[in-house]
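A protein chain is absent from this complex, but the other protein chains hold their places.
What follows is chain A.
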């Protein structure tokens, strides 16, 4: 009997295995299959697709990439989830993973495929104006110029994107100047000069890709926000921007002579991988590291080859780069990122215009409450810890229904205010109509009053609604209002969240006219969308 049952189950399993492997949340790229390497990757690896397609033809190895953020990826490796759905990892660096003991022990053979340092790109005329052309400058001089706003730049959020993270580590290590790795005391001692450096950061983003697009739009005057001179990003991104011909003026890359932090993109097998995946990883690694493919990778991506047999192309102006030391503990890294948000960077002013109309009743209003509460410290995941409201942040909740309700203002200094925001979120109730645009207009009044006292902040608006506008101003009236705003208010990015039956076209127009970005919460929770938006605030 048992045997017959087993045979049956076995056959069912075989049939399942022969059909297309169904993707599940734990296995977004399906079950293990011969000739397939399932890879959990950073989104930057997307530009390698043409090379991976060629690899499939040459080696028979198909690479299935599933993208995730650095911290979420690290967490899923550490808690073992990654092992359930993947054979290998491919992030810009394994350094953070290796600082987490539970993640480090699951890392198998790494193959370094390419590298790219994080540097500063500025328009050539700006570099001349600063007196930096034809000579190398160090981070101290860069920070000094930034402190007096001699230039401005955009950089990604260090907690969601590796380029911002590398820049933060680089500038902090260099300014600490002891030559050894950073610790808490060293961070405290260089905090004033780090503040100088970050004073010139006028654009933040959760991803390298969006940062680069927003930068181009502003450089061409297509975005209402203030122009941003330069970018702190991978050498490869800056070289690609120059090559695209879409910039009004090419960027000159500034390689700080006291050192950089470099991403080295190790394609890393997980120790849990099966025999077939191991063979496939080996075959693919050999192919990717072969001299011809290395040259091709460098050409396609603008990154430097990893194989020492391959000479650097001419476009890499500075060849021998000093690598700055990287912190030796997870605690030091966490301390640095926390200090960035709570003390070092320009503080944020964050306005949430929140739909609490009758249609939100039930699961939706509850999801909204949870989304706000998640940002008060309730989300204890690795990424959640950094996406909470930060020290010095001004948070305003502006709930609305048939008309805007009273704005709830908070200035975060510690747990007390986070608790107040939590209580306010718990008190949100769904009732009445939907006056989207009158409420959004009211939001600008709130921001204008706040800016009058304290103008130098990253200011942005999150607009969440689950339906069409039913009362107050219509969309055209809002568009007219927006075009008449003064430049500072006009450049405040609005981040609409697509949810329920929201008017997606109008939401996209609101994002476009303000230089913002639309976030989709229709296939996921509001909490996930709100968390993603944190990288842009």
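Simple rule for what comes next: a residue touches a chain if its C-beta (ideal position, glycine included) is under 8 Å from a C-beta of that chain, and two chains touch if they have at least 3 such contacts; residues count from 1.
By definition in this document, contacts and distances are computed from a predicted model.
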Hidden subunit of the complex - UniProt protein name among "Hydantoin utilization protein B", "Cytochrome c peroxidase", "NADH-quinone oxidoreductase subunit C" or "Extracellular solute-binding protein": "Extracellular solute-binding protein"
Absent-chain contact - pick from A:28, A:147, A:209 or A:279: A:279
Residue among A:174, A:239 or A:428 touching the omitted chain: A:174
Hidden partner chain, touching residue among A:92, A:262 or A:434: A:262
Candidate in contact with the missing chain, chosen from A:222, A:323 or A:468: A:323
Candidates A:41, A:99, A:120 or A:412 - the one touching the absent chain: A:99
Interface residues of chain A (partner: the chain not displayed): 4-17, 31-32, 34, 95, 98-99, 101, 104-105, 108-110, 112, 115, 138, 173-174, 177-182, 258-259, 262, 269, 271, 274-279, 282, 305-309, 320-329, 332
